[in-house]
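A short write-up of the structure that comes next.
Of the protein chains in this complex, one is absent; all others appear in place.
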Amino acid sequence: MASITIKDLQEVLGVAISGDHRAFTRLAGFADASEDAIVFAENESAVARALESKAGLVLVPLVSAIVANHRVLAVKNPKYAFALIGRWFDEFNSAVVHETARVEVGATIGEKTSIGAGSLIESGVVVGERCEIGANVTIHAGTRIGSRCVLQSGVVLGSAGFGYVKGPDGRYVRFPQRGTLWIGDDVEIGANSTVDRGALGETRIGRGTKIDNLVHIAHNCILGEDVIIAAQVGMAGSCVIEDGAMLGGQVGLGERVTIGKGVMLGGQGGVLPGKRIDGEGQVFWGTPAQPVREYLRDLARLRKR
Amino acid sequence: MASITIKDLQEVLGVAISGDHRAFTRLAGFADASEDAIVFAENESAVARALESKAGLVLVPLVSAIVANHRVLAVKNPKYAFALIGRWFDEFNSAVVHETARVEVGATIGEKTSIGAGSLIESGVVVGERCEIGANVTIHAGTRIGSRCVLQSGVVLGSAGFGYVKGPDGRYVRFPQRGTLWIGDDVEIGANSTVDRGALGETRIGRGTKIDNLVHIAHNCILGEDVIIAAQVGMAGSCVIEDGAMLGGQVGLGERVTIGKGVMLGGQGGVLPGKRIDGEGQVFWGTPAQPVREYLRDLARLRKR
Partner (left out) sequence: MASITIKDLQEVLGVAISGDHRAFTRLAGFADASEDAIVFAENESAVARALESKAGLVLVPLVSAIVANHRVLAVKNPKYAFALIGRWFDEFNSAVVHETARVEVGATIGEKTSIGAGSLIESGVVVGERCEIGANVTIHAGTRIGSRCVLQSGVVLGSAGFGYVKGPDGRYVRFPQRGTLWIGDDVEIGANSTVDRGALGETRIGRGTKIDNLVHIAHNCILGEDVIIAAQVGMAGSCVIEDGAMLGGQVGLGERVTIGKGVMLGGQGGVLPGKRIDGEGQVFWGTPAQPVREYLRDLARLRKR
């Protein structure tokens, strides 16, 4: 089992700690903490509760009035420090290609990338280094994935998009779905989510973007960097989600919608095809989505007694 | 093929039937019933149609004015009796671990539990007795499952939750997702649904709870007993769903929502983060969810001509 020493912590967190040779083996919440565990506390009342737990080390904020002692480590942002320590532990994950995973000839897998049982990587796919690919994942040809990505179990990447042309006989023929899918570094995609490849051209997910479970991203969508997509969001073809935007759970976007940089769209919100919403840090809500203040005003008017 | 005799029926249904040695091999609807089939009818007009079918045995309500004959069996609740007979037949399912299922060393599988093709049970997982696990199911480490559970094909249990901490560089680092998932007896989960493990601590699904297809249950949600969750429901982290609550299809819950005991929330309803709705047997509707009477009043006001 990996254990992190105080010296390791100095490096991970960039803080100076002298003369302490202890080591810790895990991260915990207060309830199940033990002497080998690190916990974090973001404010004074949480610090008090943390110190009542059995945790061996408590990450506390610098502004804390807590008297320093060997159980307490003051850092700028305890939750972030806790996450960094988590990442440190994660690097001890074994990077194994499971024997039942199927990596086709012509696929390229980077170093220290793990692939779970039953997953398929088709020919021509390129996967970067240190990725974690879960079980029963399917990655179709034409997909290119950066480094340090996480694809949870059941994810399907590079599926054919949903586009049809109606013929003179009233029947639908699939529009060619022969494009590609590009995924940047540090992207994470939740269980059973699906991302279609481009019809012609590319579907694209920018560096650092995080996607929750059961999300649907259609052909030719372009997602920027550090975008947050909560569970069960669905977007139709050719949407653009700019850097740092956040979509709440079950949000639905019509075709060719643009979500501007840093916009936050609340859960279950919807945007009609071709529309654009904008405003860094602005919160939108409802269907059709509107600024939250207007949404609440209309809701109050509707629900007046 | 299994067949159920009148004597078996006496035991399954707790009714007394004398001097009849027939046996039946299947359950059916009226349209495809045959002499070896059992059907049920809940009211007099259904009884009449049932008797016109070729069914060998018709379960009818005790209050029925139907003249008793060898084709008719009166029980308190015919639909429930029909379901109990279904359960009797189900016990003849073979309990096979498919040769392509992968049960890792250190996983514990109870007696008479079946596991379908391509499924993965990671090390440390505990599964009770008489469970039915479909094909291409993934059960991650840290998951503990009771007895008589049903996990349909494509289910993912114990995936990592969706929680990130933004660093000073504007980039997200995953909050540690190192908790567990506990599932009680008699829980059933539909195809391609996903249940995340706790971040720290536990995600928990109580005894007897039934979950439909494509449902998303986030980290640290606590579901009580005999809860009903229809398809495509999504709940964010740390929600609490108390005993006997019912969520309609596509319901969405924000973080830390509480749904009180026995509450019924209609399809597509939404509850904002941190809110609680309460009232045993009360029906709520809409987003933000409100009592159905108020919802209908507001709807009528909005849609007045």
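Letters A and B mark the chains as written, and numbering starts fresh at 1 in each.
We take it that a residue touches a chain if its C-beta (ideal position, glycine included) is under 8 Å from a C-beta of that chain, and two chains touch if they have at least 3 such contacts.
Keep in mind it's a predicted model, so treat the numbers as computed, not measured.
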{"item": "Candidates B:Arg22, B:Lys54, B:Lys166 or B:Lys210 - the one touching the absent chain", "value": "B:Lys210"}
{"item": "Of A:Lys7, A:Arg178 or A:Arg293, the one touching the omitted chain in the full complex", "value": "A:Arg178"}
{"item": "Of A:Ser53, A:Asn77 or A:Ser159, the one touching the omitted chain in the full complex", "value": "A:Ser159"}
{"item": "Contact partner of the left-out chain, one of B:Gly86, B:Gly170 or B:Gly274", "value": "B:Gly86"}
{"item": "Touching the absent chain when the full complex is considered, from B:Val15, B:Ala95 or B:Ile228", "value": "B:Ile228"}
{"item": "Option touching the unshown chain, where A:Arg22, A:Lys54 or A:Arg102 are the choices", "value": "A:Arg102"}
{"item": "Where the missing chain touches chain B, by residue", "value": "26-29, 31-32, 76-77, 79-80, 82-87, 89, 98, 100, 116-118, 134-136, 150, 152-154, 186, 188, 190-192, 208, 210, 212-214, 226, 228, 230-232, 244, 248-250, 267-268, 299, 302-303"}
{"item": "On chain A, residues whose C-beta touches the chain left out of the figure", "value": "100, 102, 118, 120, 136, 138, 140, 154, 156, 159-160, 162, 164-168, 170-176, 178-179, 192, 194, 196, 200-201, 214, 216, 218, 232, 234, 236, 250, 252, 254, 268, 270, 287-288, 290, 294, 298, 301-302"}
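Basically, only the chains that are shown with their structure count from here on.
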{"item": "Inter-chain centre distance, chain A versus chain B - centres from mean C-alpha coordinates, in Å", "value": "29"}
